[in-house]
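A single protein chain has been removed from this complex, and every other one stays in its place.
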């Protein structure tokens, strides 16, 4: 009985730690006169965190891509849908986010703090 | 006379210091297909500054909330109005900004530099 209780405590604290190391962010696709971008255009996270990004695309002109080359994140988001990507922020620095489908689209910035 | 002059100098420099330590930022509420967020979604300030945020809500769908749990900032902004909140950035780090009224709304990030 006591062992089960201790095991429960350990599991709870492990879950809490996992929770702490996850950062959830939502980006929304905006379009003005054919120019598209995900906003907010800046994401900040800390090294070691798992970054989960929800991508919402409601613009009328269709599919929009989301691409973070450094962390190998790549997703197409169809009009009227929502997609979720996640990655482990295992290095610090300043990185680019862009649309791999339409290089002309406006990119964003990802800052991973130490 | 000389004392008055010195007092004036001291007051002027105190006012200058107060000025220096205040950071004014404006956020605007955007809505696309029911998804709302304050933009810019990122605020950066320095530890020790008083951060004054002006919140402008012009979206058609009504009231929108602004909430920074860590600094106990909480404000409802009615459609067509402008509200001002302020807080002392007395700790550094990366903090969440969200809408306490509608948790589903898109949040933002507050970075307090050392």
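Should a chain be cited, it is by its letter among A and B, assigned in written order, with residues numbered from 1 in that chain.
In the analysis below, contacts are C-beta pairs under 8 Å (C-beta built on N, C-alpha and C of every residue); 3 or more make two chains touch, one makes a residue touch a chain.
Here the structure is a predicted model, which is why all the values come from computation and not from measurement.
Remark: the omitted chain is touched by one listed residue; of B:44, B:73 or B:101 this is B:44. In the complete complex, the hidden chain is touched by one of B:56, B:73 or B:94, namely B:56.
Against the chain not displayed here, chain B makes contact via residues 25-30, 39-46, 56, 58-59, 113. On the side of chain A, touch with the chain left out of the figure occurs at residues 30, 32-33, 35, 37, 39-42, 94, 106-109, 111.
The criterion applied here is as follows: only the chains that are shown with their structure count from here on.
Distance between chain A and chain B, defined via averaged C-alpha coordinates, is recorded as 24 Å.
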